[in-house]
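A protein chain is absent from this complex, but the other protein chains hold their places.
By written order: A, B and C. Residues from 1 in each chain.
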Amino acid sequence: MLKTIGAQSIDELFSSIPQELRLNRELELPGPLSEHELRKHVKDIVKDNFDASWNLCFLGAGVYDHIIPSAIKHLVFRQEFYTAYTPYQAEMSQGILQAMFEFQTMITELTGMDAANASLYDGASAVYEAVLLACRHNERKEVLVARSVNPEYRKVLTSVFKYSDIEIKEIDYIMPDKGAKSGTVDMDMLKELISDKTAAVVVQSPNFFGIVEDIKAVSEKAKEVDALLIAVCDPISLGVFESPGKLGADIAVGEAQPLGNPMNFGGPLLGYFAVKKPYIRRMPGRIVGETTDHDGRRGFVLTLQAREQHIRREKATSNICTNQALCALTATIYLSIMGRKGLLDVATQCINKSNYAYQSLLKTGNVAKVFDAPFFREFVVKPAVHPEKLNEELLHDSIIGGYDLSKEYPELEGCWLVAVTEKRSKDEIDFLVNKVDSIIKGGI
Amino acid sequence: MLKTIGAQSIDELFSSIPQELRLNRELELPGPLSEHELRKHVKDIVKDNFDASWNLCFLGAGVYDHIIPSAIKHLVFRQEFYTAYTPYQAEMSQGILQAMFEFQTMITELTGMDAANASLYDGASAVYEAVLLACRHNERKEVLVARSVNPEYRKVLTSVFKYSDIEIKEIDYIMPDKGAKSGTVDMDMLKELISDKTAAVVVQSPNFFGIVEDIKAVSEKAKEVDALLIAVCDPISLGVFESPGKLGADIAVGEAQPLGNPMNFGGPLLGYFAVKKPYIRRMPGRIVGETTDHDGRRGFVLTLQAREQHIRREKATSNICTNQALCALTATIYLSIMGRKGLLDVATQCINKSNYAYQSLLKTGNVAKVFDAPFFREFVVKPAVHPEKLNEELLHDSIIGGYDLSKEYPELEGCWLVAVTEKRSKDEIDFLVNKVDSIIKGGI
Amino acid sequence: MRDERLIFEKSVEGRTGYSLPPNDVPQVDINALFGEEILRKTELNIPEVSEVDVIRHYTNLSRRNFGVDSGFYPLGSCTMKYNPKINEDIAALDGFAQMHPLQNPISSQGCLEVLYRMDKYLAEILGMERVTLQPAAGAQGEMTGLMIIKAYHMSRNDHKRVKIIVPDSSHGTNPASAAVVGFDVVQIPSDERGLVDINALEAILDDTVAGLMLTNPNTLGLFEEDILKISKMVHACGGLLYYDGANMNAIMGYARPGDMGFDIAHVNLHKTFSTPHGGGGPGAGPIGVSKDLVPFLPVPVVEKKDGYYNLDYDRPLSIGKIKSFYGNFSVIVRAFCYILSMGPQGLKDASGIAVLNANYIRKKLEDLYEIPYNRTCMHEFVLSAVRQAEKGVTALDLAKNLIDKGYHPPTIYFPLIVKEAMMIEPTETESPETLDSFIEAMRELATKAAEEPESLKHAPKTAYVSRLDEVKAARNPILKWSK
Partner (left out) sequence: MRDERLIFEKSVEGRTGYSLPPNDVPQVDINALFGEEILRKTELNIPEVSEVDVIRHYTNLSRRNFGVDSGFYPLGSCTMKYNPKINEDIAALDGFAQMHPLQNPISSQGCLEVLYRMDKYLAEILGMERVTLQPAAGAQGEMTGLMIIKAYHMSRNDHKRVKIIVPDSSHGTNPASAAVVGFDVVQIPSDERGLVDINALEAILDDTVAGLMLTNPNTLGLFEEDILKISKMVHACGGLLYYDGANMNAIMGYARPGDMGFDIAHVNLHKTFSTPHGGGGPGAGPIGVSKDLVPFLPVPVVEKKDGYYNLDYDRPLSIGKIKSFYGNFSVIVRAFCYILSMGPQGLKDASGIAVLNANYIRKKLEDLYEIPYNRTCMHEFVLSAVRQAEKGVTALDLAKNLIDKGYHPPTIYFPLIVKEAMMIEPTETESPETLDSFIEAMRELATKAAEEPESLKHAPKTAYVSRLDEVKAARNPILKWSK
């Protein structure tokens, strides 16, 4: 081959790299390891992880430990799917294109929207893309975000727009001792802050505390000033709850990891993004559309590409290129397996089991109530021992405890956000409750 | 559907089963369990297993813990392969048929034979099928089997032919204190027993003690009386050793589990079966042959079916129907990945590492030599503590110790058969040696 | 897109795709150790390819194959039901896959528990006393059962029993297994009902009969209604009854071979219990036996004492071993998972729906195809393409045309007693919609066979190859690749 090229050595092919730039030493890296050595090496690392296969996970806060049907990975890890690139050549990519079309359909169905894209990185990026869309659409610069929105999303929002001309303002939630609506968006503050400068209002339901928000009320407020309503919704919960679209949202976004994707230490996750009709051509990311082939048969292609970076460059609706297609495929297969009834069953079990855990914890007398509004899958309580301490102790019993809310909500010092999915059995919940109780009684 | 059939209920469809035969109670079985419950239930069972992923395996005796390349299961568990039946409809089964043709080619190449079938259940069944072939071929009824052949195979032989007119006679191996050839077939005894009644001689190399036999010498003896030589050979060892075909064997059979198949608590295993030309039409089991399609393109089909049970019934060469195709596919892929060079490397490492372990054990002074002949991957020693006791102790250090030979060879009381594959590192071998030494010194 | 090469034809001298740890112990001088004459002299012709070559080669081969995950697979007698994925995941757990069979039982209690419980579960399903899980497939189960029959008679010093009776509708493995173990095989005809001809049976029953092998429902998909009579007759003459359980999928929870008078029964885990067939195997063929025969079971038997499982080899009447170790363990694990997933009612429902589905197809085809024994069938039925054959369209032609329609064809030319047989077994895992489209396809073919028979002679057209010449393959066998 070198002869064909007319070079003496491979090194010669690198002659366009100036001599002074050449690395004249070996990279300081370990390896090479053979497969077997690598496996041993990694097993050694992994043994320091307390994973949810042998620890009971009651931690949520944006990523959830749901039951994942076995069939999923037998399909997603078909090599034709996972070793393909983005389907630029539609004719040899009908598999993933059709699946993405199905994904888009399912997302619109869940959210009550008119169109969805083929995925974004995660819930956080879906939120900032939505904000960007809104600001560009109505040429306003102010965005109101409920403090009950996942703090990770809010932090990302703040960072991304820190030096841009978009301003993020936060709206409080109603504090614990302030009645039946405690834990939900403070509508008074919303009314106060909203104005004709407001590009969009961002609200999450179930919110970060697991509490279901009144999307309709917020959206009505937003409509009054022609601001867009961005609803952040958990897709599992949409098995029982009315879709944000029906409740008035203009954009529905969120994290779809719970749809069959493993927690993976937080990544990859799966951002979904759906809009009402007026905003379709402003959507970020890949969109798959139906068309026909030369012979009139149905087929699928990437479409509306004139929005995208590879064509519009700086004028693109977003910079996203690589997305989370395989996670979207996972979600599509998850929803297909669960079906309408299965999704409803998961959602209902989440409600039943989280409520059972909540009541049981309160019953111990050592765990106090915090909010009053009804919740989905996740709830806030205040144990008599600080969550940080409590979690550390629970780990000894192979329990991954809830989220310490004081990290992000100083006013909720001592509060604990506990997630209970359909995966937890009554026995496991009772085990948690007993351990919490005895740790507290032990007076640590 | 019932209406179409004209029945009132599913039960009615069972009316041809006499009433008194109907089971009028529910089966006494547990379940149903959902996927998640099943997974939990089984994990609970599995935790009582000390498997070779976290225990160092020095046990062989017919099933070996070799390194298995990751790529294999990504291919073997392609659904089109593993959820198919036997390729009766060749046109829609070219995948498995071509792979079996490749398998047959590899087996003939390793064994130096003219043809191979597409697999038998295991080494043991391959041996009895070979004996059956031989006896039917030369219409003789006496078969000589070396005692150094895997005892599992000999037991199966004995059982299968117990009440038939085929008689199995065993030939001793040369005892420990009887010189450089100790541990190999006793040629004197062979000469004594062999006669023109002998249908076949069965010899294994490396034999059950890991020792390489002189197949050529045995085969020459067999030829003198027109008996067939059945050689039982480990396929990994054939990476370095001359093929049985070249050494005079008429039939080569054995266990091909080491070619990429997990140990699976002993099953499925993989019997291979290869013969010289005169015996092709007497082979048992499926055979794939090359042919052409209507358009003249190469294709593959099950062939020589006139030997088989579905056509010849009681006159078939064998009763086998379902075989071990997927294990054969595994072996084919294993050999493809390893390639000529990789197989040689595995075989050489087995020799190096087993010899290193052997020498190191002897060096402790607490482990005695037993046989003198050179071995492959596995060797016999006599530790100063009984193997049974020793193995029990080693388990505490997560070591799966060698095989206690006294179970099958009373004369080898106290002898220990240790297998060391390429999977074991020097450190791991040293760890074994130290533990053995200290257990013995501890005087248990 | 066609790449017809064999893996050997992709080999490039010196290329490698393997990954091994370095040899970290002293190198042995192999020549010196073994002597040159024993070492391989010619280079091994094992392909030299890279990992990506291998991945692409076998990925593409798989794409030329059809499994039950690809579509409908009504291969009669083979019970191609769906193989749940969870069972694959569980069988692949290190805690099962990486276990050595000769480990100290103290370190393999989990595996032994599975074996012990499966013994009990299958015994309950079959109505038998105990089960051995050793046989690797149905045919090996038959051998084992026949060896037990022999051992039983011998133990009673009854040496003259050399005959095994099989019906002419029986599967080929039945007579073949009897022959391997050294029995004489006597075949009896079926009567006009498609069932065992009682008179013919009567006629040959004597004290040389060791036993009778029967499938029930038989290979025509019909229940042997006289089974109690038959078993009494055979027992009366001192023979034993062997149940070929390949068709067990029809009757789980409805009836049990043990209750019918069978003394021994196998089941094919790769049929009734949903373990995948692997393109030919591995399967598993456990056999259950009645109380009297328990002492003859192969060793070892798993026993439980004080919560501890152990392997009992000390069984003086045992026939010994039929297979290495304890059978196709990882297949057994899958079937174990299947039973637990289904539960008792689930298994019964599976049989119920399997029977429903078969009858539905039968009804929907009976006007266009000849159905020799056309009455309520069990989980499968056999039609005959004789009407179509008159027009020159054989069962083989119909089968090849089904390929083009996206279906795996039914079993053809079996059982041997039906001309132009097509044996259709839909199984319970297929939906009514799938059955309807298959029925539609079969009806279309019948119409075409009547109207334009010639058009059906050239299938398949959409498969990777067109019709293959089997005669050529057998006449001039090419059984391996050569350079």
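Here are some notes:
Everything below uses one rule, namely that a residue touches a chain if its C-beta (ideal position, glycine included) is under 8 Å from a C-beta of that chain, and two chains touch if they have at least 3 such contacts.
All values reported here derive from a predicted model rather than from experimental measurement.
One chain is not displayed; in the complete assembly it touches the shown chains A, B, C.
Residue in contact with the omitted chain (choice from A:I280, A:L362 or A:A384): A:I280. Residues of subunit C that touch the chain left out of view are 1-3, 10, 12, 15, 19, 50-53, 55-56, 59-60, 63, 69-71, 82, 84-86, 341, 404-406, 429-431, 433, 462.
For subunit B, the residues in touch with the chain missing from this view are 34-37, 70-71, 74, 79-80.
The criterion applied here is as follows: only the chains that are shown with their structure count from here on.
Among the other chains, the CA centroid farthest from that of subunit A is the one of B.
Taking the mean of the C-alpha atoms as each chain's centre, subunit A and subunit B sit 50 Å apart.
With centres defined as mean CA coordinates, subunit C is found 47 Å away from subunit A. Centre to centre, using the average C-alpha position, subunit B and subunit C are separated by 21 Å.
Residues of subunit A in contact with two or more other chains: 35-36, 69-70, 74, 79. Multi-chain contact residues of subunit C, defined as those touching 2 or more other chains: 19-21, 55, 59, 86, 88-89.
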